[in-house]
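Got a structure here, written out as structure tokens. Questions coming.
Below is a slice of the complex: some chains, not all, each in place.
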């Protein structure tokens, strides 16, 4: 009846065997999330495009198509809200395919008891972010679910963008010799959200970096450089994105730790909570893999754009240790930058 | 174990009969219990673990330690031997 | 962060490394007791900078790792009870009990909350007077004052729905136990700086003397650790076995008298089983009689919970420095941070996890 899976004698694929039920880590954007996709969803759907957005033909055109759900709590945080994230997140996933984002769908799942005023604020944030990004919200949906985990809103956006002829960007194109660039500071969004998370509250000057990045991508493409790979390092942070690219591209990545642009406030928050800034989420940053020879040209274009002012090279793509990300520490040692496993937890001891 | 970081006391106020401080950790501020450093005053640094100051940070000692490290190379260069 | 970042200065680090190389003439094996130091060593690749033959043995210094399976199972049993709000430090959530972890109990509907401080759990208890609120009070001497104060406040402020599941362990008895082991290879100790911030250094001279090992109280940043190693090697090379304080900015010989007084009031010494090691006499604290009413083990009926550890896991030997993590057959196979078999794979500071996380490159290239 369904694709050769035997539900009478269901056994999870090996990497999922550890836990027979969903735990928070499955949504952390790290190894557990990836394994769920690889071992459960992809076999069920059949051949599917990987990555954050798909580039597919529609008639005579090629479109990028992407979706993401947003379940962030709290829904409002320093520098933004779930509404901004939902727009910028999908705009960015489209941009990472080199597409010009055009249309968004917005689907709300509301928990009963949520004040309508909050939903109004979120909807207004969605509208404002869409206008700022120059995309149109053209379709939507609303559902209500029982009050359980308290009031709140889950938001899904899907987006459609147009991919210009000749543009070909993807993790498979990452190649040894590529320079690994980042558009700015690391870990900003994640620290901003953590600062208002129940049980961890702290004061910080850090505010979310949520921003639409397709303008920056257009500027980078405008240089004519052969950009191989783009990725916005959201959930799971730079560590997760680089590990994904290393695996998909069958390349090694070598980071220079002293080159990582980690703002003092992010570093301090991570020191206090025992977190690794490389695993902290970003919402307005991108990673780019470009041939070394073109790195300076691309970096110059990035720095000339408001969302790329802090752009710099943080590493290189190597033929050694394919699928693995290694950081050279300030002291001259090396360490493996692992794929995060699940949820990021404050480490106290 | 025992992730503890140094922070500077910005202000002190009592809550539930306990001295609590607003402590600055560079980019981060958090409320910290001063019960165990009763002599701490505003402007001083404390070593904080799970929301408690467990010790006053001795700034002079910190600077001396760093200064010793700085000197090390010099002494070595000058005298060619390792001090203890 | 001031007084933190400076102690990671690479230039000064290289000076210290040079000093260490200059001072070393023979192989030495020393143990850093504290998991935080293990983490820092691997995180910064410090051991890669040491002279060949200078070996860092990772000690039983992660309280998450050494918390006995039975206590974890009791925590899981308590957390699963309807109505209970179970509060914990974040990294205890994925410590496996006999068959599951707090994440799994939470996913099955339990109200498990991560807090930054035990005082946050007390606040939750005051905000939810009709629900039992339990804090999972693990840790070494560093953490014990925080937990002690929380129970003290619960009693003083009258928060009857609060209780503490206590599993405190003490460093000096563990040092002694390690040295008593017939196969012990440890020639010196880096003592855990923050433990000494609370307890002072007074307990170490007898140990240094009895076992003829240098003990250097050491901090956590790269320079601190290198300085601790340097002072240790200098002593070893000189045939000395003194207690030295390489972390004077945070450690005073007398410790923290206010904290020690509170500990004395709230806790009493007890025998404790260490996960992967076994029972060490008088190596832990439990609530004193006066505070026993706040003991979660008394309040919830978990006396019947019994647990035995995995036979595959050799974390006892790892913790005692008798085995490197990757020498364990299960390492990276049956046992990974995703699905840890033993305590030392559980915490990101556990010796096995630290090896897995930061040294996988070297291991696959071996």
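For clarity, chains are labelled A, B and C in written order, and residue numbers in each chain start from 1.
Please note the rule applied: a residue touches a chain if its C-beta (ideal position, glycine included) is under 8 Å from a C-beta of that chain, and two chains touch if they have at least 3 such contacts.
Just so you know, these numbers come straight off a predicted model, no measurement behind them.
S.K.: Formula for the whole complex: give the number of copies of each chain kind, using the labels shown.
M.R.: Taking the whole complex into account, we get A x2, B x2, C x2.
By definition in this document, only the chains that are shown with their structure count from here on.
S.K.: Calculate how many whole Å lie between the centre of chain A and the centre of chain B, each centre taken as the average of the chain's C-alpha atoms.
M.R.: Each chain reduced to its C-alpha mean, chain A and chain B end up 37 Å apart.
S.K.: Residues touching two or more other chains, restricted to chain C: which are they?
M.R.: As it turns out, chain C has residues touching two or more other chains at 1, 4, 35-36, 62-64, 89, 116, 120, 139-140, 142-143, 349.
S.K.: Mind pulling the chain B residues that touch 2 or more other chains?
M.R.: Chain B, residues with two or more chain partners: 1-3, 5, 25-27, 30, 50.
S.K.: Could you please specify the touching residues of chain A with respect to chain B in the complex?
M.R.: Interface residues on chain A, with respect to chain B: 195, 202-206, 263-269, 271-272, 274, 347-349.
S.K.: Name, in rising order, each residue of chain B that touches chain C in their complex.
M.R.: 1-8, 16-18, 25-27, 30, 33, 35-38, 45, 47, 49-52, 54-55, 57-59, 61-62, 64-66, 69-70, 72-73, 76, 82, 84
S.K.: Which chain C residues qualify as touching chain B in the complex?
M.R.: Touch list, chain C to chain B: 1-4, 6-7, 9, 12, 15-16, 18-19, 22-23, 34-36, 61-64, 89, 116-120, 139-140, 142-143, 145-146, 149, 153, 156-157, 192, 194-195, 197-198, 220, 223, 227, 231, 234, 248-252, 256, 258-259, 262, 349.
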